[in-house]
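A single protein chain has been omitted from the complex, and every remaining protein chain is retained in its original position.
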Amino acid sequence: MSKIVEINNISKSFDESLVLDNINLYINQNEFVTLLGPSGCGKTTLLRLIGGFESQDSGQILFDGFPLKDMPAHKREINTVFQNYALFPNMNVYDNVAFGLKIKKMNSEDIKIEVNKALKLVKLVGYEKRRVDQLSGGQQQRIAIARAIVNKPKLLLLDEPLGALDLKLRQDMQYELKEMQKALGISFLFVTHDQEEALTMSDTVVVMNEGVIQQIGSPEDIYNEPKNKFTARFIGESNIVDGVMLKDLKVSFGGFEFKCVDKGFKSNELVDVVVRPEDIVLSKEEVGKITGVVDDITFKGVHFEIIVMVEDKEYIIHSTQRQTIGSIVSLGIGPNDIHVMRKSLEESK
Amino acid sequence: MKSLNKLSYPYIVWMTILVVLPMILILVLSFTNIDIFNIGSFNFTFDSFEYLKRPEVIEASKNSIRLSFFTTVICLFIGYPVAYYFANTKSKNKQLYIALIIVPVWSNMLLRIIAWEKLFYPNSILNMFGISFDLIGTDTAILIGMVSMYLPFMILPIYSVLDKMDKSLIEASRDLGANTLNTFLRVVLPLSLSGVLSGVLMTLLPSMTAFALPERLSGGKTLLIGNIIEDYFMKTGNINAGSLISIILMFVITFLFIGLLRFDKEGDTLL
Partner (left out) sequence: MKNNILKVFTGLAYSIIYFPILVIGLLSFNKSVKGYSFTGFTFNWYVEIFRDDRLLEAITNTLLIAFLSTIIATIIGTFTAIGINNLSKSSKFKMMIINNLPIINPDIVTGISLMLVLSLLPISFGMNTMLLAHIFFSIPFVILTVLPKLKRLDKNLYDAALDLGCTRLQAIYKVIIPAIKSSIIAGALIAFTMSIDDFVISYFTTGNGFQNVSLWIYSRLGRRSFNPAVYSYNTLIVFITITGLIVFNKVNNKRSLKEIK
């Protein structure tokens, strides 16, 4: 697979504050890449650099192998779906979608055909004459998507395009977008701060925090093998406990020794241990297992969320079985469910 | 996006030449004896300050303050209810009503002054209705004239904040048990303060510095500070003293304006 975009050592600051810190990233042709991170971590800024609306302080961006630096935004074969859609308020739906093609001086018959195709894709045929401010938030978002893909870019940048939708429509659109991306055969760089969205849609997830890339990997990797505490916390709920790596395949935490599948640590190295809530099995009090008191229980639709206090440490457990508050339970954790991470640098200092 | 800010650069140059430069010029003129039409040697001097003690200047300052104060108070007293009415009316002709407040500005101000002037003499066309005034030279004449000229500038800014105000605030206040008067005093009035302040500024300033209006409606008896400046610059050639008075006036006004800005962080409620 060839790389469509390659980002090398990009840094960017606004008024002295570093917003992007040495970003390295590439996107393959036909790949669905998601930028995932909390609000203010620099996702939009990175997108704006690629789109050409902002310029980096250092580093370079290659598009199709050529540096983008001196190519103005309007010449890039990249289109953007903006965070608040940025639809043109004085034009109707048709004129919004047709805008890019008109600028390229395509003849009006062809424009009609292309616009119709794009509107079909976002399921808004029949809305051509509507004013954009008379559309619902979800419809506006779909117009913004249609307006971008009608230009057949090689890369589509989407800045939280599903933020304003309700859960049902959001899930539908996630599916639609994914289908669209496969059908069009173009690369998507998709920004979100919703981890579930990132995991369901992407080929590759890029986790960012405070302008630094924390981890790049497939959704499974990111979920099962978080590289550090931030990623583990940010991707799904998890129990993160201090532990000691006794030797390869042997870790100790919560006062007990466990078998695990991790190796390559120094002996007796201090580590973070991650256990996902759904991987813990609760049982009646048993000797030789971590044991605690059920502190709280909440019904979450499909499962119960159970908080168990083990000494002064909270464990979150997802289980389909109800427990009574105050009862004493033991926690069963298998070797495959334990994930050991190095402590991040600043913590070990 | 970033490059768009460059569009404002020419304006900075333009404003520097036409606003900042003349300010410096006026400042220099105030403290020297430069002859602007024949710049030769000159000295720094405080001579112009002597003019400030002249009876005509003191009298004109007093007149300016008194007349502009009363004009503003009357305009506010009439203008606020009018603005409130416009902001809350459900009439479909609302836009027309507001436009009709502005239209008179298209009618020449000097002519409107002349119209009042003609009415205030004992012999006027009003005689045919059996009415006769003898007001020329009184404060009443000037106040009526000024209110008539400047009232629109009080109504419009107040209207624009009242109109933008979220009507649900009033409902919320009612909902929380406040009566009409309390709602008005505690919710509406404080929120419309920035409009009131720009309205006050927009009537106070022009009435303080008017010169054609007081000249006509007082029969030349009541001079305002504007008359003094015009007189010094255009008639008696006393440019240095005229500059000093202008600078003082600008200081007073900037002071008032900064006072307004404290209530208007965006800096754009002037209209």
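Order of writing sets the chain letters: A and B. Residues in each chain are counted from 1.
Everything below uses one rule, namely that contacts are C-beta pairs under 8 Å (C-beta built on N, C-alpha and C of every residue); 3 or more make two chains touch, one makes a residue touch a chain.
Everything numeric here is computed off the predicted structure, so don't read it as measured data.
*Asks:* Checking the contacts here: which visible chains does the omitted one touch?
*Replies:* When the entire complex is considered, the left-out chain reaches A, B.
*Asks:* For a quick check of understanding: of B:52, B:105, B:172 or B:189, which residue touches the chain that isn't displayed?
*Replies:* Touches the omitted chain: B:105.
*Asks:* Where the complex has a chain not shown, which of A:51, A:161 or A:292 is the residue touching it?
*Replies:* Per the contact definition at the top, the residue touching the missing chain is A:51.
*Asks:* Based on the whole complex, identify which of B:141, B:162, B:187 or B:208 touches the chain you can't see.
*Replies:* Hidden-chain contact among the options goes to B:208.
*Asks:* What does the interface between chain B and the hidden chain look like in terms of residue numbers?
*Replies:* Output for chain B: 1-12, 15, 17-23, 25-26, 29, 36-37, 78-79, 81-82, 84-86, 92-93, 95-97, 99-116, 118-119, 121, 123-125, 127-128, 144, 147-148, 151-152, 155, 180, 201, 205-206, 208-209, 211-212, 216, 226, 229-230, 233-234, 242-243, 246, 249-250, 253-254, 256-257, 261, 267-268, 270-271.
*Asks:* Going by the touch rule given at the top, which residues of chain A touch the chain that is not shown?
*Replies:* 48, 51-53, 72-74, 78-80, 82-91, 99-100, 103-104, 147-148, 151
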